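What you see is the complex with one protein chain gone and the rest in place.
Chain IDs A, B and C follow the sequence of writing; residue 1 opens each chain.
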Amino acid sequence: MKQDTNQLRMTAYASLMAALTAVGAYIAIPIGPVPIVLQNLFVFLAGLLLGRKWGTIAIATYLLAGVCGLPVFASGKGGIGHIIGPTGGYLIGYLPAVIFIGALAEKGKGRPFFDLTGMLIGTAAIYGLGVPWLKLVTHMSFSKAFALGMYPFLLGDAIKIAVAIPLARKLRPMVAKN
Amino acid sequence: MSDDIIIEVQHLSHRFSNGAMGVDNVSLCIREGAFVIMAGPNGSGKTTLLRHLNGLMMPSAGTVAIKGVPVKGNLLRARRMVGMVFQDADSQIVGETVREDVAFGPGNLGLEAAVVDRRTDRALEKVGLPHKADVSPHLLSGGEKRRLAIAGVLSMQPEIILFDEPFSNLDYPGICQVVEQMKALKIDGHTIVVTSHDMDPVIGLADSLVILDKGRIVREGEPSRVAAEAAAFGIRPPAAFMQKEAG
Amino acid sequence: MSDDIIIEVQHLSHRFSNGAMGVDNVSLCIREGAFVIMAGPNGSGKTTLLRHLNGLMMPSAGTVAIKGVPVKGNLLRARRMVGMVFQDADSQIVGETVREDVAFGPGNLGLEAAVVDRRTDRALEKVGLPHKADVSPHLLSGGEKRRLAIAGVLSMQPEIILFDEPFSNLDYPGICQVVEQMKALKIDGHTIVVTSHDMDPVIGLADSLVILDKGRIVREGEPSRVAAEAAAFGIRPPAAFMQKEAG
Partner (left out) sequence: MGSVSAFEYQAGGTMAHTLDTRFKLVLMALVSITVLNASAWALLVMSCMLVVLCWNIRLPLLLAVKELRYFFLLLLMVFAARVLSTPGEPLVQIWFLEIGKKGLVEGAIVCWRLLLVVVLGLVLISTTRVGDIKQSVAWFFRPVPGVPEKRVATMLGLIVRFIPVIFKKAGEVTAAQQARCIGRRKNPFFRLKAFTIPLLRGIFRDAGNLAMAMEARCYSEHGIRTTASATPSDWIMLTAGSGLCLVTFFL
């Protein structure tokens, strides 16, 4: 039963991280076919705060909510069509990203080096899926896909990673309580 | 109020993970049908004690029994028998509509759909919210939200109902509505435990007043007798008693 | 209290995006050094009105002026002159330690580090929290959190201080502490506006009582005179007055 209690609390936290990811997607700045979002910051935090298992559950449920048509993707869109659309690759990429980040964070037990490494690998996974997908769907050349789907975001993503580390340090005690 | 003891707390202690003692060696018996006020300054352990009565928290030492059956090991029974209205009305809303929220508890008990519906309707009627059944709970006023929380508990048909600070942030009509509700529940035979910094609205209903301080029970007994000593423990004495003294 | 008007609200209306009128054609003058209580049932627009005084919300129609200067267009001035203690003490905690939290406001004003430190120390002393300076704010009790919030406002040295439901969830010693604080601020010459469902603790300090209902001012004037009519507007009449009637 103690186990159960904890499970329900983690379920609530995972849903909360998914909701935060949705809010981070809602605040999207359109600069081209791919917008600047805060979504991936919360993907990072889901892994860092909840660990591999619950982080993955959070992001998987987030994607499912979007697939079912709930307005949780960039600028409040949803539906399976959005996943098949130009930015679908990033969305799928969040899954391996959160798995890496969560696994490394668990291993590192809060040491920033592990968190940082996890987020770098995770970001690589997001672009690894996102950019080719963008090329495929919009039939751009690779150089164009990189120019529109990766370079403009690198600085922003670096800031998000830099912010995620102290945030995780401050918030971990709250999540780990009991 | 009968003579049967419905809640029995024995030598209950709760130590938090940081070492602080939330509740410290508390023993308390509550009789069936009684209306108990639990008072005490901020941080005296009221919420912590209440949460042991339905097994939301587990004791570090001591036991709690409901009708003679220990809470530990019979959690589901305890939660069905002991309903709890939380302080923050917003954070306990689960449903998307008022009706759905009230149906949450009985739905969890695995009852048949028809039974759930009947209980939901009855609970909504009791708190006077049937006309709001299909409204989103977040659109309700403060007093209505609190009544919704009560309905959500009533639909589980508990014998005991715990109220944690039921009057906070409520206006006067809201307080009166909640007090009326409590009065009706008492007449129906429910056992009621209320924590509040403001005893005024309920002191007239109470059979017993318990004063907590630093996790311990420091006074317990007849409201009129105990209330006179309340000020010594940092509790605002009810106006009714100040009046008596003044008059 | 001087005769100069420090806050002047003229024909203020606020319409929310869903069309609801939070405040509806309100006009109000507050004199320098006055202590004003704003009462009214849930949803009567108290919080909405307060938030116009320091430009956290902008009117749909009408104007607010502080010492003759409109709030609109001089937002930073208004926020420096008008401090606000929010109802939910937790959501306004910013710092990792008590000291850091108190220093947040003056730090934002771009003052020199030495000045910030001096102001922080003074504010901590005024509310009696210097011994907790290095503690995490989240470990404070309810009463201490509220005093911390007051310190965070004091350190900005505003002339006007707004309190939104300062007594909710506070125990009796906590209420007394906050009232003492208000008394000291009043003596120092600050203008104070308080909203509260429970007027008891502050009715003795007040120079004026304003009753709001459905976004409009329905009564305004001498506390003793207006309080007698309070019950008609769903406001709990202060015990002091009930006593008089009873006695």
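Observations, loosely collected:
Convention: a contact is a pair of C-beta atoms (placed from the backbone, for glycine too) under 8 Å apart; a residue touches a chain by one contact, two chains touch by 3 or more.
Please read these numbers as outputs of a predicted model, since none were measured by experiment.
Of the listed residues C:156, C:212 or C:239, the one in contact with the hidden chain in the full complex is C:156. Only one of the listed residues, C:12, C:64, C:84 or C:199, touches the absent chain: C:84. Taking the whole complex into account, chain B touches the unshown chain at residues 51, 54, 56, 76, 79-80, 83-84, 86, 88, 91-94, 96, 100, 104-105, 107-110, 113, 138, 152-153, 156.
In the full complex, chain A touches the hidden chain at residues 5, 8-9, 11-16, 18-20, 22-23, 26, 28, 30, 32-33, 35, 57, 61-62, 64-65, 68-72, 75-82, 84-86, 138-141, 144, 148, 159, 163, 166-167, 170-171, 174-175, 177. If you put the missing chain back, the residues of chain C touching it would be 17, 51, 54, 56, 75-76, 79-80, 83-84, 86, 88, 90-94, 104-105, 108-110, 138, 152-153, 156.
By our rule, only the chains that are shown with their structure count from here on.
Centres computed as Cα averages put chain B at a distance of 31 Å from chain C. Partner chain B is touched in their complex by these residues of chain C: 40-43, 87, 141-143, 165, 168-175, 197-198, 200, 231, 234-236, 239, 242-243, 246-247.
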